[in-house]
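The complex appears here minus one protein chain, its other protein chains still in place.
Which chain is which? They are A, B and C, in the order written, and residues in each are numbered from 1.
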Amino acid sequence: MKNLVQVALGVLTAIGGFVDIGDLVASTATGARFGLALAWVLAVGTIGIIIFAEMAGRVAAISGRPVFDLVRERLGAGMGLANLLASFFITLLTLAAEIGGVALAIELATSVNYLLWVPLVAIVIWVVVWRLPFETMDNTFGLVGLALVVFLLAIWRLHPDWHGLAHSALHPTVPQGEGHPTYWYFAIALLGSAMSPYEVFFFSSGAVEQRWTRQDLIINRTNVLIGFPLGALLALALMFTAAIVLQPQGVDPTHLSQTVLPVSLAFGKLGLALAIIGIFACTFGAALETCLSCGYTVAQYFGWQWGKFVKPTQAPRFHVVVLLSLLAGTLLVLTTIDPIQLTEYSIVLAAAALPLTYLPVLLVANDRDYMGDKANSGVSNLLASLYLVLLLVVSVATIPLLIVTKAGG
Amino acid sequence: MRRAMTLLLLLAVSGCTGPVRSFGVYESKAANTARKTASAVATAELAVQVATRDRTFGRTAAQTLAEAARDAGDTQGIFDAIQPPDRRSDQLRSQLDDLLQPAVSTLEDLRTAARRGDVESMARIAAPLEKLAGELQDFDEAHR
Amino acid sequence: MRLSELLGCVVVDERGRLVGRVHDVRLVQDGPPIGQFGASLRLLGLLVGRHAVDPEHRRIQIAGSVDDLGPPEPIPRQPASPGAVSGPAARRR
Partner (left out) sequence: MQAAGRVLDAGLKLLDRQLIDSQGMLAGKVDDLELTPSQDDPQRLYVTAILAGPGALAGRLGGRLGHLLERTANRLRDSPQDRPARVPFGVVKQLNSAVDLWVAKEELETDRLEQWARQTIIAKLPGAGDAPQ
């Protein structure tokens, strides 16, 4: 019985924890500009993150080795370090974007400039990372993030033209006035928002934090196979509401205030309150995850003690990295760089960097020395290898598209 | 790797503006400006719609309208800083300015009304927005 | 000496002909006991690959001719007796 509760809690947390500032920005922007013509990317990205996280979680449960441990071990010191620098940099950008997102959510409710909230947000993040037990932290923000379900309900309330929506999702075409490079650039952004590397760093390290063993493989499976698709449904709902309300009006969203307009229209103040709370919780939760992930990646590369399952004095270097990363992320937001633009860059770069961490995880998930009878099966290998090819293509295409489209114009 | 990425970021950010030498480029910038302004105007329309029907918080409405007004103002500022390269471009500019000017000032008025919580006058001020948004979109389509 | 000094080295035979690059070092646990670990690990041979060689890299010269070298024998699944495993490539001079 306790096990069932645990499984259910894990799934709910995974749903609420799926969405972050990247999804909020990418899903709304693509919905407003392309309708549902990019909805298929969300499906591709969700299957991708399921494969990736399932492997990483399984390896962590069986061998106790989280992602960056594997990166170092498979790629060696030099390549591993290059990988660390790239992954850390992108995670740091994402952390800054999430901090900005939390501050923007508060700004939306108070109309007080978000920059004033940033230092306060940073302090609260640090206190939570420093004091709150891992599971409490993970569950709280994941569950409150479920308030975003209001976007899903709003779809029905807005009485959309279901046939038109279904047609545009199933027969995707590039809308008039948008170029093909822009279409593919947004496809990559959307893929990066669904498949952020940090999610996998956090997921696999979280498995070690919660001391998963062979018996917890069921939690791994249900989290990933039920939680992630339902979480992706929330991201899809953001795209739907934008496609229904914003696209016909020609609104190209650049602020969170535009993201929540459809909910206001559908449900009024109560819906708006839920939307803002949901945005706050999921960006705050993601800020915690990225902040910890900065520490996880560095500590796991160098072999330092890490994690919240030990006292801070037992993992001092890990906590120093976490603190410094938070400081750096905060300073980056305080430069007044637009957090929404920062998000756009971070998700695109995240997509480009995916093979760096995907490949080592795939290799180890196949290694019977590590995995014994829990190594990848033939079918999952076929699927995982297809995704490797896809991610490599994306990685090569990203930077040229970024330049050609001037970051989506 | 990190240095390369930082460089790329800078490149991507700085690559957005540059001197404009031909009518074609100027025209596409003008179309872009019209589209962005239309987006801000449409946002304001929606914000007024939810505010007048009491479907949003005063502060959220104020925030939304402040952002829309700032976006429109910024977009106009960036466009005005571009030197028109020839006579045709001059004409295009004045044509677009006739749309930008009322859009920006209407959004500014709305921002002020929203900050005061003056919902009654918001609907009145916003009345010309629908027509303006349509004209801006037409301009965009004609010149892109 | 350190393991890293061997990895990546260029290997030439006694007549100076190129053998390849060290890409790994094979160890066998048959040395004298060391602390609580048990028998210590002894360097058994160098695994040499024939791909891209950086001429600037350190060199190792081996006894014998490049023609006498075969591919390394696979590591047996079960621990074998020391005699069962012969040197995969060559001993370091």
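We adopt the following convention: a residue touches a chain if its C-beta (ideal position, glycine included) is under 8 Å from a C-beta of that chain, and two chains touch if they have at least 3 such contacts.
If you're wondering where the values come from, they're calculated on a predicted model, not measured in any experiment.
Peer 1: Thinking of the complex as a whole, which visible chains are touched by the chain that is not shown?
Peer 2: Within the full complex, the chain not displayed touches A, C.
Peer 1: In the full complex, which of A:80, A:339 or A:408 touches the chain missing from this view?
Peer 2: Result: among the candidates, A:80 touches the missing chain.
Peer 1: Tell me which stretches of subunit C touch the chain missing from the display.
Peer 2: 1-4, 6-7, 23-32, 34-44, 47, 75-76, 79-82, 84-85, 91-92
Peer 1: Against the chain that's been left off, what residues of subunit A make contact? List them.
Peer 2: Touching the chain left out of view, subunit A contributes residues 63-65, 69, 72-73, 76-78, 80-81, 130-131, 133-134, 136, 299, 302-306, 308-314, 316-317, 319-320, 323, 369-370.
Heads up, the rule we're going with is that only the chains that are shown with their structure count from here on.
Peer 1: Taking each chain's centre as the mean of its Cα atoms, which chain lies farthest from subunit C?
Peer 2: B
Peer 1: Considering only C-beta pairs in contact, identify the chain pair with the most of them.
Peer 2: So the pair of chains linked by the most contacts is A-B.
Peer 1: Report the inter-centroid distance (CA atoms only) between subunit A and subunit C in whole Å.
Peer 2: Computed from C-alpha means, the inter-chain centre distance equals 45 Å.
Peer 1: Would you mind pulling out the distance in Å between where the CA atoms of subunit A average out and where those of subunit B do?
Peer 2: Taking the mean C-alpha position of each chain, the two centres sit 31 Å apart.
Peer 1: Centre to centre, by mean C-alpha position, how many angstrom separate subunit B and subunit C?
Peer 2: 69
Peer 1: At least two partner chains per residue is the criterion; list those residues in subunit B.
Peer 2: Within subunit B, no residue touches at least two other chains.
Peer 1: Which residues of subunit A touch subunit B in their complex?
Peer 2: 82, 85-86, 89, 107-111, 177, 245, 249-252, 254-255, 257-258, 260-261, 264-265, 267-269, 272-273, 276, 345, 349, 399, 402-403, 406-407, 409
Peer 1: Can you list the residues on subunit B that touch subunit A in the complex?
Peer 2: 1-2, 5, 8-9, 11-12, 15-16, 32, 35-36, 38-39, 42-43, 45-47, 49-50, 53-57, 59-60, 62-64, 66-67, 71, 133, 137, 140-141, 144
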